[in-house]
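Only a single protein chain was left out; the remaining protein chains are all shown in position.
Showing chain A:
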Amino acid sequence: MAENVTPRVRVPATATAGEVVTIKTLISHRMESGERRDEAGRRVPRSIIHRFVARFNGETVIDVAMEPAISTNPFFEFDARVPESGTMTFAWYDDDGSIYEEAREIVVE
């Protein structure tokens, strides 16, 4: 697992049925592109998060393929309609095989 990776998500705790809510995610990750060279001129190996998926009660909300050009500490903001109470899950897939996961409950009042 890459070092110092901290996923952060901001999800409203409550919503009304059918409301469109804004979700923000931020993950600390160096996103080493594989193109950079170190001081000795050696290529620094690629190490990025290559996929990000958000699901609500198991249903995919977004599924993003990420490329080496994406900058350090990827940030996503997206809107989602919330039909009922449930769990929003988030997963980031690292080149090294690690999967970083978070989950948040949303209560529909």
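Rule of thumb we're sticking to: contacts are C-beta pairs under 8 Å (C-beta built on N, C-alpha and C of every residue); 3 or more make two chains touch, one makes a residue touch a chain; residues count from 1.
Note that contacts and distances are computed from a predicted model.
**Q** UniProt name of the unshown chain, from "Aminomethyltransferase", "NADPH-dependent 2,4-dienoyl-CoA reductase, sulfur reductase", "Flavocytochrome C sulfide dehydrogenase" or "ABC transporter ATP-binding protein"?
**A** Options "Aminomethyltransferase", "NADPH-dependent 2,4-dienoyl-CoA reductase, sulfur reductase", "Flavocytochrome C sulfide dehydrogenase" or "ABC transporter ATP-binding protein" considered; the missing chain's recorded name is "NADPH-dependent 2,4-dienoyl-CoA reductase, sulfur reductase".
**Q** In the full complex, which of A:15, A:31 or A:80 touches the chain missing from this view?
**A** Checking the options A:15, A:31 or A:80, the one contacting the hidden chain is A:31.
**Q** With the full complex in mind, choose from A:10, A:43 or A:81 the residue touching the hidden chain.
**A** Hidden-chain contact among the options goes to A:10.
**Q** Contact with the hidden chain only, please: which chain A residues?
**A** 3-4, 6, 8, 10, 24, 26, 28, 30-32, 36, 71-73
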